[in-house]
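Take this structure first; my questions come after.
Complex shown without one protein chain; remaining protein chains in place.
After this line comes chain A, so read on.
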């Protein structure tokens, strides 16, 4: 959105800046989107995580060497029928994690579709990561690591296999995203959180970092 990307007012840089970034999780249902968020934000895991309807919202703050990053995470519903709501959540997002289930080939295909859609319709600077979740049940794997890795490289995506259950690579993938996010005087994203409903935001502030 124009208002968002037109910011960029220079401000004093410093080690303790706090930056807010909007991150969206997308992917087929039951691949573990909510579980990844729950593990990242609360350190919890529920074997029978209930399905998400519409979307859920959570925040988590991580510290990098020179800045504090606050993620505003939109965890979306996976069922195809909720697809029409997705643009509301990924529009204006600075980061996205597209999740698939390594034991489910179909979910990998779905992930590729999401990547395509984001490339077409999301903000051009969006930092995208691909997460192959459920790495703890690798013995039931149907998506090979190499295959997904090659796909990620071709599309310039961050890629990790994760397990919300064992917490493997969960923090790492969020940290990797944080490191790739533009922090510094040159960029200026609005405080997001607010979802773009195709209406001018009245309360836009100038930058993501305060």
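We adopt the following convention: contacts are C-beta pairs under 8 Å (C-beta built on N, C-alpha and C of every residue); 3 or more make two chains touch, one makes a residue touch a chain; residues count from 1.
Throughout what follows, contacts and distances are computed from a predicted model.
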>> I notice the complex is incomplete. Of the names "Protein kinase domain-containing protein", "Ribosomal protein S13", "Checkpoint protein RAD24-like helical bundle domain-containing protein" or "Putative LSM domain-containing protein", which is the UniProt protein name for the chain that's not shown?
In response: "Protein kinase domain-containing protein"
>> Tell me which stretches of chain A touch the chain missing from the display.
In response: 29-30, 47-59, 72, 77-79, 81-82, 84-85, 88, 103, 134, 137, 140, 193-195, 197, 199, 201-203
